[in-house]
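Note that one protein chain is taken out, while the other chains of the complex remain in position.
Read from first to last, the chains carry the letters A, B, C and D; within each, the first residue is number 1.
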Amino acid sequence: MLKSITKEDFFTRVGELSNDFEIIGPMELPLKGIFYQSILNTEDLYLGDGFAIEPIKKFFLEPSTRLLRYPWKNEPGVESFSPPERERIAIGVRPCEAKGLVLLDSVFDPPASSDLIPNSAPGAGKKSSNRAGSTYQDAFYTNNRKRTIIVGLACGRPDRCCFCTSLGVSPAGTTGMDVLLFEIEGGFAIEIITDRGKGIFGALGKELSEEEKKLLTSVNNKREDLLEKKIRVPESMDTIFTSDYWDKVSRSCISCGICTYLCPTCHCFDLIDERRIKLRCYDGCSFPHFTLHASGENPRPTKKERYRQRVFHKFDYFKINFGENLCVGCGRCIRFCPVKIDIGDIVDKAPLSKKR
Amino acid sequence: MNKSQIPDHSPQKNSGDRNLKAPIKDFEPKIVGFLCNWCSYAGADLAGTSRIKYPPNIRVIRVPCSGRVNPLFVLNCLMNGVDGVLVSGCHIGDCHYSEGNFYARRRFAILKRLLEYIGIDPRRFQMAWVSAAEGERWAKLVGELVEEIKEAGPNEHFGGNR
Amino acid sequence: MNVELRKKAKELLKTKQVEMIIGYQRGPDGISATPVFITREEEAENLIWDVYCVYNLSNYLKDFPGKKIGIIAKECDVRSIIVLLQENQLKRDDIFIIGVECSGVIAEHTLASGKESPGELDFDEKCKACRPSTPRLYDYLVSQKDQKDKGVLPEENPYQDIRKFEAKSIEERFKFWQEEFSRCIRCYACRQICPMCYCPRCVADQTMPTWFSRAPDLEGNLAWNVIRAFHLAGRCIDCGECERACPVGIPLREVNKKIEKDIKELFDYEAGAGVDQKPLLSCFDQNDPEDFIR
Amino acid sequence: MKYAYYPGCSLHSTAKEYDLSTREVANALGIELIEIPDWVCCGATPAHISMHLLSLALPVKNLLLARRIGSYDIATCCAACFSRLKIANKFMRDNPRHRAKVNKILGEEYQGEIKVRHFIDILINDFGMKNLAPRITKPLEGLKVACYYGCLLTRPSDITCLDDLEEPHLMDDLMRVIGAQPVNWPYKVECCGASFSLTKTEIVLKLSNDILQMACDQGAEAIVVACPLCQSNLDLRQPKINKKFKANFKIPIFYFTQLIGLSLGIEPKKLGLKKHIVNPLPLLKEKGLLG
Partner (left out) sequence: MKIGVFTCHCGTNIAATVDVEKVAQAAAEFPGVTFSTAYNYMCSDPGQNIVKKAIKEHALDRVVIASCSPSLHEKTFRKCVEDAGINPYLVEMANIREHCSWVHPEGEQTTAKAIELVRIAVAKVSRDRPLEMTYTPIEKKVLIIGGGIAGIQSAIDIAFANYPAVIVEREPSIGGRMASFDKTFPTLDCAACILTPKMVTVSQSEHVTIHTYSEIEEVTGYVGNFTVKIRKKPRSVDINKCTGCGVCYGKCPVRVPSEFDQGLGKRPAIYIPFPQAVPNVPVIDRESCLWFTEQKCGICQKVCPFGAIDYDMEDEIIEEKFGAIIVATGFQQFDYSVYGEYGYGKFKNVITGLHFERMVNSSGPTGGKIIKPSDGKEAREVVFIQCIGSRDEQKGVPYCSRLCCMYTAKHALLLREHNPDAQAYVFYIDIRAAGKNYEEFVKKVQDEYGAIYLRGRVSRIFEKGDKLIVRGADTLSGAQIEIEADLVVMATGLVAMPDAVSLAQMLHIPYDQNNLFTEAHPKLAPVETITSGIFLTGACQAPKDIPDAVATASAASVKALGLMVQDKLAREPLIARVIPELCSGCRACIEACPFSAIETEEIEDLRLRRKRTVVKVIEGVCTGCGICTTACRMSAIDLEGFSNRQIMEELAVL
């Protein structure tokens, strides 16, 4: 269903919704950038062309989640934390980030049991789905997914780091969205995708005329052309596992967590005990201690192995397990890398022809 | 196994929804004191043997030397809602290990200024020299600390979620 | 001067004085500079040195223990090499410092605004507190005859902003840092890019004991950022890399500078003054100030 | 070689001959002295015992005036001026509190950066004795002199930083270069009583008598000084001393610049040799140093 609404109407409706929902959306902090935050005043919502620094992931797979607690008592015992019961609407989510959530679903909320989110099915027709065969559902992640309606915003001005089209994501893609907004003159074109979306915005706006629809389609088609960066994604990379290519491309890596923490699809975590609470916190394969064993042995002792792991997880292993690349081409890891390492380039230029 | 469910509120913590501690009127601050074994701890012992009364708000952690006190200990206390931290050692020149308090003095001069800069009330982190002969001084010091930290109020910025 | 630089690099590689040269090359965007690691003579043609060479490459020296490394270093980078030498993380004989005269580098974040030429771009904040100069330690100097006068002027009072901030109320100060630190995602880019953060296992990563929370909440973030700065006391040479690397724009230099100012005032100590300098916190003066002690 | 020249009040009045001879010597050696325009009192005795701030502000005022004509070191001859300017510089460098006050009074920023030099220092360290020696056309051979340094030239030594505190030798060195024969005597830095010059003259007479006596005992035929107050006490008061102590001193008191001037072949008239109470000309004639 495609409709158009004025900005005023849209924000009024968001204001109404904030009575029943927590509104999450991008907010611009002067000199700092754009951040997804809990929005208390609808005027704070930033729906321009800029991208948030952190992806929407942090509201689903949280940077730290408190799982359980074991009090300082003689009697052994565990108290687990229950996921919070609050309904949310995430506004301004980009197509790449929404696609990222769908990819995360395959790990934390596998499709077999996830009937609440219709669009979460992994790409049909791919060679295999969920080879891992996992049916584990993470209570916290699933809860966040179930209780959050996603209102997307199509991209108007991709920057030089964006390469989503190379990963099958479109700047106007609807995967993972309940509603998608297109900025048009005087307001938004609004595409209602799911029933949940209809539930909150269904009564709003007026149908688009055929002409307007046509215009929108043509604009949407042009959106893809705005992307300068195109990369070639190989089917498999296992021929170059032992190549010294990895040594070369990882040399300038400083082993920080920017690329993994800001990635909409990275989902490695660590379980930590702090003051008798068990926490789940982000972890990243780029950190030197990522796979450090208690014995002191580390199977990935250098940047080379760790960087290769990151690329392989995204463009090889995940594909084997879930049939898709674990990358949505959002460009964050390139944009924010302090030493300008470009994963797109590295994948694109991987010397695949070299046989093992 | 004793298993129960406890609700967790917003993982995105805002300082606003921190539970305030007891109202300031009845506020009894919790103070942690790191005391060197040879002077300050012995001074506190002397206050005991001399039966000099002082408020019970201080918890003493015995360390061999003020030079043993890691700033991370102090930070850990403050971040977990302790209302005041005291590091106390031998007077300069009296250190049992001859130099420990010199290092402590330098280290905490920097930390104290840094904490103030970050916006932590300077009353919450203090340093003192108390000798083994200064039982009276120890008692007086604790009394003054408790008063000062009562004035500063509960350390409500931190530790509310723990 | 790039010609001279490349010539020297080739010579060093050819005569096997070094096995590798760490330097700068033009980045994929055609404007900015990125690190490059050169082992063959012909690669030396990629070397550049100009106002876009922001990075402190000394951070990479620890990646090649036992190897003879040539490194291109400006004054601030050299200061960090000096601290690394002080702290026995490098052997002087293992490194060949190709010093470059620097009259300031650009503020990299302003590149994003679409400005490109040096004239339009701002100089990095760190350069405003630094006198344009020749490195204090080098094995070979590439002088910058043509660019000398383009330098930024040293700030009259390098700690003016710090003093201004100190004058604010304690609540204001707390509110400011609470907001700044609240954005911290604990990606540790500040640590990883810092040449001084070479600890085999940072206290932030230790679990026996866990020193402070690893969760990116107020307590964990404040503890991390305070300790990061504290552990750099007397060691931070203000290369500004931490602040540049921070993806969420936390003004980390304002914490570092605060300590820098304090130790100057309290102990008349300046980081990176010389290879034989004793570590700030491993020495003392009988007359260190103690007016804060009761 | 250019210096901002601060003569001070004595050199414009009672010690005119010191000023004259200094300028002549400087001129002969190609040392350019630019007199600081509108210079004021250096803040000696009256100021520094009555108001500390004034005693700093006055010399700093002069230093600031000197700064206006360019960045030259200051040359001065009077030991008291030298001392005051040096002391002011030290305060301005090391004492932020005083610096702030003085700067506020004078409305200019000054941090003690201008160098204050005594003319002896300039001759020895800038011009150099090696360069001086070949210029000597009339060496003062056979003239036995006692170099008398007085109190302010070397004291306090951490401020003046000029010569050895107890056993100064710079003037002796200069005398040797110009061919005179300095005697070894113990009263080089004895007090001449200058501070009591007007209030308790009898003390001055006693102390100056001792100095004259010691100089004569050690065989000196003349005394060489670098301070207008020393000169006036030893020269002006000789008749009174002779009367009081029934002595018969007739020992000329020269400024070192006068003797250097003579050795450079400058006419005695230009050096103000006639301005002394004890006429030095008979001695010089006797020694054959006037022809």
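Points worth noting:
Definition applied: contacts are C-beta pairs under 8 Å (C-beta built on N, C-alpha and C of every residue); 3 or more make two chains touch, one makes a residue touch a chain.
Note that the structure is predicted; figures quoted are calculated from it, not measured.
Remark: the absent chain touches shown chains A, B, C, D in the intact complex. Contacts to the hidden chain, counted on chain C, fall at residues 65-66, 87-89, 198-203, 206, 208-211, 231, 278-279, 281-283. The missing chain lies against chain D, touching residues 164-167, 186, 217.
In the full complex, chain B touches the omitted chain through residues 30, 32, 37, 41-42, 44-45, 47-49, 51-56, 59-65, 67-73, 76-77, 80, 82, 96-100, 103-104, 107, 139.
Just so we're on the same page, only the chains that are shown with their structure count from here on.
The most central chain, judged by C-alpha centres against the centre of all protein C-alpha atoms, is C. The mean-CA centres of chain B and chain C are about 34 angstrom from one another, to the nearest whole unit.
Chain contacts: chain A has residues 63-64 touching two or more partner chains. Those residues of chain C that touch chain A in the complex are listed here as 27-29, 32, 34-37, 55, 59-60, 63, 183, 185-189, 191-193, 201, 205, 207, 210, 213-217, 241, 244-245, 247-249. Only residues 13, 15, 71-72, 75-76, 79-80, 92, 99, 102-103, 105-122, 126-129, 141, 157-159, 161 of chain B touch chain C when the two sit together in their complex. On the side of chain A, the complex with chain C involves touching residues 29, 31-33, 35, 53-54, 63-64, 160, 251-252, 254-258, 260-262, 270, 272-274, 279, 281-282, 284, 287, 289, 303, 336, 338-340, 342, 345.
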